[in-house]
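In this view, the complex is presented without one of its protein chains, the others remaining in place.
Just so it is clear, A, B, C and D label the chains in written order, and each chain counts residues from 1 on its own.
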Amino acid sequence: MTTPAIPEGVKRCGSRQFLLWLGVAALVVLWGVYAMYRIWFYGLNQTNMNNAYGFALWIWADLAVIALGGGAFFSGFLAYIIGLKNVKNIINFAVILGVVCYTSALLILGLDVGQPLRGWFIFWHANVHSMLTEVAFCLSVYLGVLIIEFIPVLLENPKIQKVRFFHHLSHNMHEIMAVFAATGVFLSFFHQGSLGGVPGVLYGRPFAFREGLFVWPWTFFLFTWSAAAVGPLFTASMCRLTEAITRKKLVKDDVYHLLAKISGWMLLTYIIAKSIDTIYWATVTAPSMGFALMDFYSNNPLYNIWILVAEIAVCGFLPALILITRKGRENKKLLFGAAILAIIGLLINRWVMVLQVMAAPLMPFQEEWFMYSPAWTEVATSILPIAYGIILISLAYRYLPLFPQEKELNPGN
Amino acid sequence: MSTQTDNTSNTPSNDPSPKKGATGWVILAFFIIGFGFSLLSGWVGFPKLLYKEVPHPIDFNHALHMDLVYDGCDSCHYFRKDGSFSGSPTLDECRDCHGFVMGINENEEKFAEEYVLEDKEVPWNNYAKQPDCVYFSHAPHVKGAEMDCATCHGDIGESESLRPYQENRLTGYSRDIWGWNMSRLGEPEYAPRMKMMDCVNCHVEQTDSKGNCFQCHK
Amino acid sequence: MEKIPSHTKKRHFGMVIDLDKCTGCASCMVACYSENNISFRDEESVKMLSTNWIQVFKLTNGKPFPDTEVCYLPKPCMQCDGKHFGHSPCVSVCPAVATDFDYPTGIVSQIYTRCFGCRYCMAACPYHARKFNWWDPVWPADMEKYLSPDVSPRMRGVVEKCTFCYHRFQRARQQAYNEGRPEDIREDEYQTACTQACPSNAITFGDLDNPDHAVYKLKNSRYAFRLLERLNTNPSVYYLSTREWVHRAADNYLEHEQPAFSEEQQA
Amino acid sequence: MKIDRRCFLSLAGGLVAGHLLSPVPWKVTDDLSIWTQNWPWTPVPETGPVAWKETVCTMCPGGCGIKVRMIKDRVIKIEGSEDYPINRGSLCPLGYSSIQYLYGPSRVTSPMKRTGERGSGKFEPVSWDEAISEVSGKLDALRKNGQSHTVACISGSDKGTVPLLFKRFLEAYGSPNFIRTPSGQDAHETAAYLAQGHSDKNVGFDLENATFILSFGCGLLDGGGAPGYQFSTYSRFDRRHTLVQVEPRLSNTAAKAKKWLAAKPGTEGALALGLARVIIENGLYNRNFIENHSFGFEDWTDDNGAIHMGFKRMVSEYTPSRVAGITGLEARQIESLARDFARAQKPVAVCGYNECRAVADIDKTLAVHALNALVGNINQSGGMIVFPDPEYTVSPVEKDRIASTGLTKPRADMAGTDKYPQSRYLLNLLPDILMSAKESDLPVQALLVTGANPVYTLEDSTTAQAAFAKIPFIVSFSSFMDETAQYADIILPDHHFLEGYRDVPPPEGVGKPITGLSKPVVSPRYDTRNTGDTIIDIARKMGGSISNSFPWDGYEAFLKEALKDQYRDLSRNGYVENVEKPAALDVAFATDSGKYEFYPTRRHTTGNGDEAKLPGFKETDVPGKETSGGVILIAYKSPRIASGAVANPPFMTKTIDADMLKKEKLFIQINPETAGKLNLKQGDEAVIETSAGKASVKVDLYDGIMPGLAAMPAGLGHTAYSRYIAGKGVNVNALLQPVADPTYGINKAWGIRAQLKKA
Partner (left out) sequence: MFPFLYEWHWDIGHYLFMGALGYASAVIGLGLVYCIGKSIIDTAGEDENAGH
């Protein structure tokens, strides 16, 4: 008798349908891989970046996926350290999302550097004062943690469980998962922060520069905070999306509600802190360098002041207020509407902190804003992670017991 | 499934059942085989693959020349007026003595016939050849710090025959730079190694400083 | 600290550019291309893809005809000291120590073989002084013949920038060692290619800390200012202009603010 | 013993573990990164002994001394030579980047014979023997047909030994058609002839010793004229020096001037006369010069007793207010400028000689010369200097009967004919003459081109192209594949100036008679030959009296003979200064009166009367139809663009600002006010159309240009050379049209009416 690859007691679609689904995603991956080939073999001239836009779509994509992947670290923190049992029902999914996000981030970094074969210099010849070094170290070690967190889930595949060693390994890893999770939280706190530090320390770029607390600029804390606030919302939204696609209930509503409540308060406190930061920056930091707030916002539609309004009011306070109210949380449409707004807010924040920094003219005799639109290669490689994530999550969902509550919620399978 | 386990459980070591598989010792043996193979191929085979031997155009006899010239190494390897170092002599410089075939030995004949008469520069192999990114000036070392040639170049000046020259297939570097020992342990007898940290270590000793990037890079 | 080798003399090289003299002729740019093996392509009009270590900008006072005035502003790498000595905007961010503040000379170094092309330094530099090698450098026909061995040609995928012709410093130092006067380098022995090339003598170069050098006096002139000084980048390149609007155009000011120079003028 | 899956896993584990403890992964990772640091396709320049060699740059006629940094046999860098008296260390961007031409892809690497259509650039390499035989064969045939006078030579200069060889060749061959390309010197030479009586002397300005330079539109700091000389002069300016620029556009020169006066273009002559009036009225002129060395200042009576108007009476009409009306300046400005000029220690007024185009307005030039005469600075330090060409001592040409007959025939460009008796060269007229001639009766049957690129540089270059296409046989001596070379049937490539000898005659406009010597610093890279040698070879091949006129072994022998005593100093110092000092005023003038003639009695005029002879202000007609909403297109010179016979090397193209050129599109400068009227915005695509042609451009709004004008830089829009040069922007010459001076034939159009519309 053979052991089924699919976990016991759950129902999955037919393999033909599954392969078709994977095939579509694989096509997108292939497109991205072709773009990767162009970039690695012909160099970064295949992109639309230039000397004004040394950092562009990719760095934004990196910051974005890492912030969204922050759901893994914060859920881990809630589940293993605070001990919120309920969060454990979604933690596996959060971890997989984290793995997807972080591997994608590293892949994009591998593309983004001009000399990938020398990429290891960042570790070997590390400059410990550079925020990017901190990002690289914490990011890669944290990816290791995520994989460690993912291994027990992987080992729970019935076929793998048959190997006794793996069975024990999975059990033992579960036992001390809190240690890994705690280390992960520590690392994640720092690299999320360092990512904020990346623009925040640029004292030659008044738009990004934030004064500091200890050795870190404000953005260090704001980035960690916002990732912790919005990450779980992203996890929840993706979980909801999986539910919609599989047409199955996978997680009980109270899990969502709990995450939403925590995120709501996190978001509210974050956006208040962010507002204070913005006000301080606009009235103290920037003017000391000769810039009025409106110098940083152009007449062109992309870098207009609306971007600040959207980030703070529409995608900050609004979703925060929805999420902290019970009524808001319990209305599914409001809850996920707010989650999507919050995610957009986070994406805008990262966009602004990378792209607008590059776009804003600094020298007074140079009036034009630097404009840039990504090349297809950049778009393809930035979309690749999404397709790759779909594939990985689909495989994980199909073959691993991701959702402890699935059986209970879907009886009769 | 359980019956199979029962059958084999009495004689776990002597008679392994097909399902139970190999014993720990066998597994260990396989590990050692793999481990040993890797070590061997890595430490012995790999260097042979990585480096290629480049024959010397002429087997130059330093000792012989040293006897004939007045000024030691400086006779052929000298400082130019602007402080730059001449390195290997050019054909014109060799010609000052080697205008025609003197018939001293095979090498001399080869040199005269293939290079002097053909008016072709000799493609000398340079053991100490640094890549383009390195700025090295002999003047501060030889004139400033009064170092001997042999400190860095070993006793090549006294050699009667050129030792082998190997080139890294990937990097194009002379094998002397990394050192002939793959592990870089111990001092090589021919001359010091010349990777960046080798320079740095000496500088730390001599000048209390690792030096600055631009001091040695361009 | 152990930063400076015991045998090395400490200097702080800098430049003073007289904007009232600069004619915008671009000789400095061309001399720099030639001196530093800067590559070129058939398409060079997209300036943000073009490699220039020094670039001459054209500033206007914004007044209508015929009260218009023009000022040309050559912009090399500013070799910033940064907020505290050596904390240049670009140096502190480089993750692999490919760029460093050279303490003995005050020049910001850039090592192409160490750089792996993350471009963080470019994001950090407010002057756009740093350029990325988007393409493999290619010299058509046998133009490779004119390349100078003093400066390494860069490879694709790394950042490059003005080095104040550091190799000329090395050359002068080598000569000094050869002549038995180590570390004793005269003012005229080390001049950058652009300084030397400027046909209208608008550029002066030397040790900013050495009272015997011309730059020492010039940088203290009341007409002296630096580019984007308010960012605290602390550049080693000074400019001179007697024109108030030029001073204003070199930095950012709020509406009620004035450059120090204008206040002085009004007083 | 049983082997199972676990054994293989274990083996793999061992392999991996052993591998990690072996050097393989670490060394490969390290070496791969080192490989990226030493990519085989990234060049590694070779080191070697360094040498500096001094020579003279001939990329433009400016004649700057340069020093060349060599490593072994490679040219690494060019810098200005501090010891050279012309540029004293200064050098323009073209000089710095001329190494790109030595090694560049634009070089013609061997003699070429055309295989494709004219201008298609299709050639095949041929041997020197073959090429020279072909040329001498063709020329011989024409000569035997009695058509020797239909051979013409276009040369960038008529000074120095190479042009001398060409002149000599034509003389021995039997053609009067040695033609110099148009230049600002045309007007100065004519003015010097009229006012001072010299027919072939150089007019220069001793800028380096002047304290007040009043420039009527000279691009002194825009790379025109002798840029090294002018830049070096400017670099030595201090508080005591003043530069005033009169120009409708805020050029680089205007930007650096102490004062910029934006007079309407074409009215500079009126301004000069206005200044003269103020100077005279206030008694600020040099009495000694006026009283002892000038003629025609006051009214005078001729031999027939007729009273003629003097210069003084003529300019009295040019009151400051009237001149203000003509020029658009303020009367106050004119008066104060006149005073400042006349009171300056060493004032000098300059015009025209280094504009990007040869605008040769005789009246204006005479008026500016008169300003110099008024302050008495003719042949004085810091003034206007007239000096002779260097003397060449060569044996007279041997002329046979055919040559003698050929030389009596009228010139193809009509210079020196009844219509333009006082002109020497009129290349600007040649295209129209060729176009209107019948194929069978073409006045030019064979053309030799040396040091010039007329197909590109002539105004209305489209017509010039069509005209040259009609010439059955064209020989180019260019080192580079330029536009004219592309029209040639045979190219006999010259060396790059770093590869061969050549004397460098005193540069146009420079106030000191310095002859330089360009020496080879490298051996020729390609199968090229010094044009001097080539022309001697052709002459030799033709035999007879022609061959007899060229008894030298080669160009170097000729050079030594021609320069005689000077040669030794030249080859030792790199230059030699004419020992002859500028002539003293009592002997300086070869006019009938022996004085400086404010009233140029010799002037050839169509009408009679004093107005025609005196340099009064006459408005120049701008070519083209006047239409509403039109602009007047002018060309301007940029120091970053080479607009002469040689195109921009890639280095210079790299310096061109983003508001001048974007991709292949050229920007046209207009005032925001003009843009408002034409409904154009910054960066708009637009089409400019003149009677000569049309081009699509982009719009650049510039406050520094006079409303109603549109300006385009000269020197772009090449179609030949290499992909680094061709296809960038528009050749402004294709949009311009020359207007011939009715009595002198030289071009006097400073602009052209144009329609500028949004695309």
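Everything that follows uses one rule, which is that a residue touches a chain if its C-beta (ideal position, glycine included) is under 8 Å from a C-beta of that chain, and two chains touch if they have at least 3 such contacts.
Computed from a predicted structure; not experimentally measured.
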item	value
Among A:V145, A:I160, A:A229 or A:A375, residue touching the chain not depicted	A:V145
Given A:Q161, A:T183 or A:T325, the one touching the chain that is not displayed	A:T183
Among A:I6, A:L106, A:L169 or A:L318, the residue in touch with the chain that has been omitted	A:L169
Of A:N127, A:N157, A:Q192 or A:S298, the one touching the omitted chain in the full complex	A:N127
Chain A, residues in touch with the chain not shown (by the definition above)	123-129, 133-134, 137-138, 141, 144-145, 148, 164-166, 168-169, 171-173, 176, 179-180, 183, 186-187, 190
Footprint left on chain B by the chain that the document does not show	5, 9-10, 12, 196-197, 200, 210
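The working rule: only the chains that are shown with their structure count from here on.
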item	value
Centre-of-Cα separation between chain D and chain B, whole angstrom	58
Between chain A and chain C, centroid-to-centroid distance (C-alpha), Å	40
Contacts with 2+ other chains: residues of chain D	32, 35-37, 44-45, 47
Per-residue multi-chain contacts in chain A, two or more chains	115, 118, 121
Complex contact set, residues of chain D against chain B	1-8, 10-19, 21-24, 27-28, 31-32, 34-35, 37-38, 40, 44-45, 47, 49-50
Chain D residues within the chain A interface of the complex	29, 32-33, 35-37
Touch list for chain B against partner chain D, complex	16, 18, 21-23, 26-28, 30-39, 41-43, 46-47, 50, 80, 82, 84, 86-87, 131-133, 168, 170-173, 182-183
